[in-house]
Every structure is written in C-alpha cells, then in structure tokens.
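Yeah, one chain of the complex is gone here, protein chain that is, but the others are all in their spots.
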Amino acid sequence: MSNLSASLVQFSPELILVIGAAVLLTVDLVSNGREAGQNAIGLGTILLALVATFWLWPGGLFTADGGLFATYIDGALVRPGAFVSDGFTHFFRMISLVSTGLVWVSGVTFMRGRTPFRGEFGAFLLFCATAMNLMAGANDLILVLVAIEFLSITSYVLTGFLRENARSNEAGLKYFLYGSITSAAMIFGLTYLFGATGTTSLPLIAEAVRSPDNLLIKDLSGVIIPSLLLVLAGLGFKIALVPFHQWAPDAYEGAPTPVTSFLSVGPKAAGMAVLLRMFFSAFDAPLLTPHWIGLIGLLAGATMILGNLAALGQTDIKRLMAYSSIAQAGYMLVGVASFGATTMGNLTALGTVVLYILAYIFTNIGLFACIIAVDHATGDSRVDAYDGLMRRAPLLAVAMVVFFLSLVGVPPLAGFIGKFAVFSAAVTTNHTTLAVLGVLTGVIAAVYYFRVVRAMFFRPAPDGAAPIRISPSASFVIWACLAMTILIGVLPGTFVRVARDAAAAVHATGADAAAVDAGH
Amino acid sequence: MEASIPLWWYLLVAAALFGTGLFGALSRRNAVGVLMGIELMLNGANINAVAFWRYIAVPSGAGLNGMDGQVFAIMVIALAAAEAAVGLALIISIYRNRQSVLVEDFSTMRG
Amino acid sequence: MLHALPLAESLAETTTSLSGWLTGLFSGTAPEPGASSSAAGIIVASVLKATVIVLIVQIGMLYATWGERKIIGRMQDRLGPNRVGLFGLAQPFADMIKMLTKEDITPTAAHKWVYNLGAILVVPPAIIGFAVVALDRNLIAADLSIGALFFFAIGSTAVMPIFMAGWGSRNKYALLGAMRAVAQVVSYEIPQVLSIVGVLLLAGTLSMNGLIHSQGPIGDAFPGVWFILLQPIGFVIFLLATTAEIERTPFDIPEAESEIIAGYHTEYAGIKFGLFYLALYFVTISASAVGAILFLGGWQPPFAFLAGIPGWIWMTAKTLALVFVFMWLRGTLPRLRVDQLMAFAWKVLVPISLVNLMVTGLLAKLVAGRAPLMVFGAFTVANVAMVALLIWLVAGWRRFNAARQITFERPAVQAVGAALRRGAA
Partner (left out) sequence: MMEMLAFGLVAGVAVGGAIGVVAARNVFVSALWLVLSFIGVAGIYAILGADFLAATQVLIYVGAISVLILFAVMLTHHVMGDERSNNRQAFLAFIVSSSVVAALGVLAYRTDWPIRPADAGGSVVTAMRGDLAGSSAASTAAQTGASTALTSTVDLALNQDSNVVRLGQALMTEHLLSFEIISLVLLVALIGAIVIARD
C-alpha cells in the first residue's frame, strides 16, 4: 500500500537520530549518571545523520514519487506522502544537524556540573534535531503541526532544564505559556485551512488553492488570509517575529546558555523552513500571493524596527542577542516578502532567505559559543562582564568582533552576502522601503553591538580578573564558525549555488501545481 | 443529518470556545488557569476540524479514507496531553522554587 | 480482522452511533440505519431494555452487598447477616432504610456545591457504563460501535466526583484519600485498557455484541473461543487492574481506614454515603459484566449443544463468577502499601501488558487465516512462553535482591565491594 522501504531509506537521517537518542537514553540509564561515552554517542549520531543526509542529497527529488510514506493502491498514487525528501529538506536537515552538533560541542563543558541529567539533555537535543528535520520536509498540515509541537515541547523542556535555577524555570514557563497560546491559535488557523480546501496535504491544498473552479475562489482572501494570519502566529512564535516575540528576551536570558544558542538558530531555521514551504509552494496562487506578501512585508518591517530599537537599551548580552535575533528574523522575512524576485546568480527570493539562514546560523552559533565560554568562566551574562575581555581572552574578543561585523553586514563576511541577497531581492520587487529600512536598522544594530565591543576593548578588566580559559571544544566551534563566516563571505559562489538548488526543490513542486493550473 | 444543522453553527461554537479560552489565557493570573484557557482554545480548534471533516467535500486524490479531520483532532488531543504534562511539570517546578504560581510574580527578568 | 469480515457486515445493521443514540433520546427517530420497525416501537423497546437492565442491576447490587458479607463471613469463619429474613435475605433492604433515614449532614466548612455534587455525580458514571453491557443478544441498551471504548471512557470520568468529594469536604484526610484514589485509578487505567487491546485486536471490533459474537460457538466469526484462552495474561491483568480501578481490597488504599479514616468519603453520611456505596457495587457488577463479555464469551454458551439455555443466564452466571472473584480477593489478600501499589502498576502491569500486546499483534498477523486449532495452539505456546519468562524474571529478580542484601550485611564482603568500586572509579 505504500512505498515503505524506499521511504525508510529516504527517512534515514531521522531514523538515525531517533535510534541514537534511544541508545543515549538507555546508556545513560544503565551507567547511572556516570560518563559512559554519552558525548560520543550523541555526536556520532549527529555525524551519522549528517552523512546520511549528504548521501541522500545528490539523489535529487523524491517528490515525483509522491513523497515519503505516500499511499498507493495497485501502483497508483492515491495520496501524497506527509514528508518530502527533496533538496530543500536536505538543506534544512544539514542546517539542523550542523547547528545541533555545534551547540552540543559548545555546550558540553557548560552543562557539566550544572545538571545531573546530561544524558537526557543530549537526547533532547537529538529529539530537537529530529523535530527540525521533520519540519523541513513536512508536506502535510498534520505533520507540520506535530513536528512544530514536537520541537516546541522539547525546547520548553530544554529551556527549563536547570530545575534548581529559578531563572531557567521562569524562562521555561514563559516560553511554554506564550508558545502554547500561539500554537493553539496556529492550530485553529490550520483547521480553517483544512476546511477551505478539504484536505491537509500541502500539494493537494496547492491544487485546491489554484484551481479556478474552487468554490472558495471568490472569497479566498476572506478565509485563507485570516487563517494564514493565525498560522503565522504559531510560526512567528518559533521564528520570533514581532507581535509574537515577547517570549524571546526572557527565554533567552533564563535558559541555559547553550540552549539559548540553540533557540536562536534551530527553531528559527526550522520555522522558516515550514513558512517557506507553505507559502511558496502551497499558498502561491495569483489571487492569494499579493495578500500575504503585504502581510509579511508589514511583519518584516515591524520586526526589524522593534527588534533593533529594543536591543539598544539592553544590559544583558543574552537579552541583547535575543532582540538582535528577532531583528535578524525580520531581515529573513524581507526575503520572503520579495516573492518573485530573481537576483544574484539566478537566486530566487526563496533562495535569498535560504542563503541568509546559512550565513546567520554560523555567525550566531559562533557568537554564542563565545558567550557560553564567558558565561561558563564568569557565571555572568551582563555586558559589563565583558569589560576588558581583549586582555582576558583575545580569541574570544576578536572572534566576537568578527561575528558582530557579520551580523551588521560588513563586506567580506557571511552576513553581508545574506543581507545583500535579501535586500537586492527586495529592491527588484519594488520593496525598496523594506530594503532601506533594513539598511537603516542595520546601523542601529551597529550601535548596540559596538557597546559590547567597547566594553571588550576600551574598558579595563575588573581587578584580579583571571584570563578566561577556553575549552578545546568551545574553541573548535569558534574556529569552525569563524572559518565558515569568512568562507561564505569570501567565496559566496558555492553557497549561492547550494541555496539556489535548495530553493529549486520547492519551486519545482510549485511549478508542477502551476502547470496543473495552466491545464485547466 | 447535516441538512438540518448548518456548518457555521459548529464553527460558531468553536469560535466561542476559542475566544473564551483566549480570554482565559490572556487574563488569568494563575498559570494553571492560563493552561486551562489554552486547552479550551485547542478544543475549539478540534470542533472545527471534526465539523469540517463531516461537511467539507474531499478533493480527489486525497486518499481513500477522507479522515483527515478526525486524524487532525486526535493528533491535537495527544499533543494537548503532552503539552499539559510538560507545562504542569514546569509549573510545579517553579512553584517549588518560588512558592507561587501567579504569572505576574515571574518577573525577575526585565528589560 | 482475520475472519471478522462477515461480522462487520452483519453488525453494520445493528450497531448504533453515539449521535443516533443521543439524538434518539430527543427525537424518537430510529437511530439504527436500516432498521425497519417504527420509531415508536424502537423507543418503547429501548426504554423497556433500559428499565429491565437497571432493575436487574439494582437488585443485583442489593444482593451483591448481601453476598459479599456472606462470603467474607464464611471465609473468616463467621456467619454473615442472618437475622433479617431467611438467611438474612432482607438485610439489604433494612440497610437501605437505615441509610435513607439517617441525618443528612453537610459540614459547615465544606464547599456546599462541590461537596453535594460530588456525592450525586458518583453514580451516573457507574450507571451509564451499563448502557453497553449486553445481558443477552438483544438485551443491550445501546450496542454502540465503540462499545468497549465507551465503557472505559465513562469509567475514566469516575475520578472527577472523587476529586470533588475530597476537595469539597475541606478535610485533609478526605483530600489525601481523593488524591490517592485518583492517582491509583489513573495509573491502573493504563494496564486495564492495554490488557483488553489484545482482545480488541483479535476481534477486530469494539462493539460489545461483536466481541461476543467473535468468541462463541454460535458466532460465526474468528476465533470462536473465549478470549480468556487466547489472552490469559490479558485477563489476569484486566482482573488486577480492575480491582484497583474500582478500589477494592487489596487495592483499597484510598479508603484505608487505618491510615486516612475513610478516604474521600470521610465526611459523608446517610444517603450521600449510601451513594458512594451504591456506586462501588455498581461498578463492581459492570466491570465484572464487561470482563465476562471481553474474556468469557458474554451471553454465548461455552458449547454449541448448550445453546438451549437462554443467553442471559450464561451472562449472569459469568458475571456473578467474576463478582465472586473480586470478593474472594478481598477475603484473601492484605492491603498493599501506597508506594507498592503505584510501583506495581507502572513497573509490573504496564510492561507485562505491553509485551502481551506486542506478542498478540505479532501472532495475530502470523496466524491470520489459519485453522482455529492452529491459532489456538500458537497462542497457547506463546502464552506459556511468556508466563515462563515472567516466572524466570521474577525468580531472578528475587535472587538478585537476596544476593544484594547479603552483600550489604557482611562487613567483609562490603569492604571488598567498596574496594572494587574504588578500582572501577
């Protein structure tokens, strides 16, 4: 009845992750909390999943086959699968696995001694990676919902993981309450989408939305746009877009710093993946697209402005980074709003967002690796704790400056490539206002980043401050992220091609549906 | 049966539950109360899903069962259970540290 | 599944949907699709069935109290009630009059609404469960398509009045008792439901009559034998979990009088206490009836040649047999400690029922379409193997425990152990 064995092969990265998590939990249980190679198991799992992803990647599109776990009767496709394993999925699988792996490595030293449940912590990171992979390839509203909630629940637990720590608790609870309310709204919106189209399968929704004889075509925007608005509440919560961002500062500040690092990249990328696939493949219809482009443009502008302005007054670096990463989500949305654009090297609007995410991930994880190292040594995450860091840990200080410059978008660095792609896409689609806004708010960002830089370089270290020792694992992450940040900036060609291919997968399904449309 | 009760009655009930839940979630001081509001919102969504399952035409190619609405509702029920378990664990854990479950008391972090 | 195919078709004409049942209560229209009789006829028949069943259950409940006291009395070498009427047969009525005439007390500190509602609401879940109990082929109030699930769903609501009683009384023993009771009921619900999933899997239906059809000599469906033969482990787990579910000894921690007075009904007196008592016996009977339906073939006779005896006699006999088992357990076993109780549910019953379920599913897949004898043989082998494994595990665990105790009792061995641990570290 289904292409089960082929599907399982295509699903191997997720299978590996789940099995790895189960093994990790069992080993941790048996070893009674002692060190028994938990790190090796976890990292090995991630590496193996990454290998599987890269092995599957050149296999190209699996969509022609109806997706994974599609239902067949006598060889005829009767229902598209809930998961597709295309270039887009592979790209986001890579993003999720790499970011989880880097967060794991940078957090290893930090979590040691802070919680007795390190095995569970690792397993939860693996489950997070699974959930993000699922979000990347989810092609059915039900799986979208389940995957998003999977990621949410694991991240709530991770945020509140240090249960003796009142701030971690508080962060977890706030994250949970905001998250549950927004996801309830999202679920309500999803039911309306189901009602408007009669199915939960995204390809079929795409068909229904585009078909000219759809009963709803006359008031499409009347139902679908309000429901998309509700769905955006849920996705916007994961991505931390402006009306749904209030959780971010508290959750970022209270969460264990490695979790903060993870929250700033993982859920954001996965949420963007869902958003991109839904909007660019399922809800791309001539009558519909202009409406949501306007909506997204509005959100993008609000997010960039509010995120950057609110960051100005922050004294805690984790809070500052929270607002900074809210603002970064705004820049990503500029790319989404530039739907229909084609810029540098045939990069579509979708491609620019993908490229931006790629650049952002390495920059932010690198930056947070530095913050984790400082936090681990000083137990303090206020900006004042960075006074004289140049003298205490030159590597950290210099690396942080590079990452900040990349986030601001200074030329030969990754952030510049991402911003350039996104803004040029905005300009080609006449969203000049958004592009100008992006550049202006970038200047604001430079101001608050500079406050940290000033503390590191121009203020004296407190008396008796010892040099900060950086663990080998942390320095590995910092060096790796530095290398990638510079590499993407200096040799953007390869990465542009990767982004273009990833985007092409989603466009391909969209084009199929468009062909159906044209046939009518 | 569907002839007598119009679909929008169900949708209205669903909207009412959703709205009441939203009010509860936004206005309660007690974190458990907020959670109850969230459960009401989810129930509203579920009524939608089941009502649509009953009334809405299934497009061709959408499989042989046409049970998407019910499956959706079952998934939401299971997710609600998982969410409630984690949420209440967080509430109990914070109560242990703070001796309070009032949301407004959780404001050590500001800025 | 398996051979259940003709069954599904025949049942399609008789089983009812919840909505048909629900709207039928208001409209009087025929709920069953394909039923040809007039609406009035159906409603009269439904009311009659319901009346008959409730009457039988009422009398059954009254005499269950009498029977319990007699049986426990005999087990404890006493006579039991023997003063009012012949063999004390009028004793239940005397008790009833006593309950009704006692003063109706509401403690001043209690939360009036919650306290009183708690006592009232404890009865409906106990009665509604009978809606799907088939006393005979046609003597069933509503043969819902989801019958078995309906029964357990209704049963799961019984925790709410307990909570209300415990909280509404404003008495710490009542509250403690309620929390214990709810924790226990919720925990044991899991093995209880898991234990019957094997049966449902084999029968391929949730309808009560469908389940009965599939295990009798008259029913034409698979497997044609009582499920207790294919699912003995499931049956034992069901029995144990149900005992805890209805809070009878040895699982009556919520009312352990030596620890927390009378648990959540400490503050209740007179008829309100009577309602708790009533509900207890109702659920004992309904759980026994469902056990008889799920595992003992319901109203089906054990052999085809006994089909002359009416179904309700078989059903009553099987139900009473299970009721007797519950009383027997009460007369025999001491009460568990509260932590033992929870551990038993989570660490013993749940894993065993999961394994049982997995094996059942696997076997059902393997023997699909085979001859009944082969099916029966395969299940027997699997069950014997599972029981042997269980015994081996329990014995091993006990040996392990014994060995560990010795280790800690002997100083010399302890020292060696400590040295070994140091070496390992």
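When the chains are written out, they are named A, B and C in that same order, and each has its own residue count from 1.
By definition in this document, a residue touches a chain if its C-beta (ideal position, glycine included) is under 8 Å from a C-beta of that chain, and two chains touch if they have at least 3 such contacts.
Keep in mind it's a predicted model, so treat the numbers as computed, not measured.
Of the chains displayed, those contacted by the omitted chain across the entire assembly are A, B, C. From the options A:92, A:110 or A:127, the residue with contact to the unseen chain in the full assembly is A:127. Among C:177, C:191 or C:204, only C:204 touches the chain left out of the display. Of the candidate positions A:97, A:129, A:147 or A:413, contact with the unshown chain belongs to A:147. Residues touching the missing chain, restricted to chain B, are 1-5, 7-24, 26-30, 32-33, 35-37, 39-40, 43, 46-47, 50-58, 60, 62-68, 70-71, 73-75, 77-86, 88-93, 95, 101, 103-104 (touch as defined at the top). Annotation for chain A: contacts to the undisplayed chain at residues 1-2, 4, 18, 25, 68-69, 71, 73-74, 76, 78-79, 81-83, 117, 120, 123-124, 127, 130, 134, 140, 142-143, 146-147, 149-150, 153-154, 156-157, 160-161, 163, 172, 192, 195-198, 214-216, 218-219, 222-223, 226. Chain C meets the missing chain through residues 1-2, 4-5, 8-9, 11-12, 15-19, 22-23, 25-29, 33-34, 111, 114, 144-146, 149-150, 152-154, 156-157, 159-160, 163-164, 167, 170, 175, 179, 182-183, 186, 189, 201, 204-207, 361, 364-365, 368.
Keep this in mind: only the chains that are shown with their structure count from here on.
Mean C-alpha positions place chain A and chain C at a centre distance of 49 Å. Centre-to-centre, using mean CA coordinates, chain B is 31 Å away from chain C. Distance between chain centres (mean CA atoms), chain A to chain B: 25 Å. For chain B, the set of residues touching two or more other chains is empty.
Counting partner chains per residue, chain A has no residue touching two or more of them. Touching chain A in their complex are the following residues of chain B: 11, 14, 18, 21-22, 25-26, 31, 34-35, 37-38, 41-42, 44-46, 48-49, 51-52, 56-59, 61-64, 68-69, 71-72, 75-76, 79, 82-83, 86-87, 90-91, 93-94, 97-98, 103, 106, 108-109, 111.
Residues 71, 73, 77-80, 141-142, 145-146, 149, 152-153, 156-157, 160, 163-164, 166-167, 169-174, 176-177, 180-181, 184-185, 187-188, 190-192, 194-195, 197-201, 204, 207-208, 249-250, 253-254, 313-316, 319 of chain A are the ones touching chain B in the complex.
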